[in-house]
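Left out: one protein chain. Kept in place: all the others.
Coming up: chain A.
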């Protein structure tokens, strides 16, 4: 690792100030992605601004519209234990990595990083969540911009994520056994006004909504409804773990399993 300083502000306002002080300053969430990145010298911050001592961006609550609001610095383990109002989300969080990763990694870090194989992006997009930052509220549909890319500005901090709670939902992840990330993961959620299907791990563009499946499931919420749908392997990630065609096939399989699991 290159040398850098660490600051641990206890208020959001101080964190925003520290990040604004220089382009070379970077937020530190749970460090479960950033620390390995720093070890490989793929990042060279001057100051890491730790968000883990800021109580105002931690914890789980419910707002007036019944949405589940999760502070950005809430760990995966805390979501697994505390998001009982949205069981599919709690289950997703409880299946990220391993227990030690879940005790440090945060929802804000995962969404800021937007790894194309990460789990939370599928939940946020599949739920039509709102990503709240220190400056604005961003609809999940407008937030993700491809692999490892989001609309976040330099120094912008995710503070909270608001999840509308669906009638039913499930996430099914086909694990890449070495990394435990999703080789393909499908998040399916049924709301009063329609069904959302978000797929992670598959596309070179990162997480995406599978609109044909959403339409088919909207009129018939059962695995049979999407039996005949298929996706092309073009534009799907192809690597030593699986070809684009294989991933495209898995999208159908995992989506069907998610629909079945949602019940």
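By definition in this document, contacts are C-beta pairs under 8 Å (C-beta built on N, C-alpha and C of every residue); 3 or more make two chains touch, one makes a residue touch a chain; residues count from 1.
To be clear about the criterion, contacts and distances are computed from a predicted model.
Colleague: I want to check something: the complex is missing a chain, and I'd like its UniProt protein name from "Fe-S cluster assembly ATPase SufC", "Carbon-monoxide dehydrogenase small subunit", "Phosphate transport system permease protein PstA" or "ABC transporter ATP-binding protein".
Modeller: Cross-referencing UniProt, the chain left out corresponds to "Carbon-monoxide dehydrogenase small subunit".
Colleague: Among the options A:9, A:31 or A:164, which residue touches the chain absent from this view?
Modeller: Going through A:9, A:31 or A:164 one by one, A:31 is the residue touching the chain not shown.
Colleague: Spell out, residue by residue, where the missing chain touches chain A.
Modeller: 1-6, 8, 28, 31-32, 35-36, 38-39, 47-48, 50, 52, 77, 97-101, 103-104, 180
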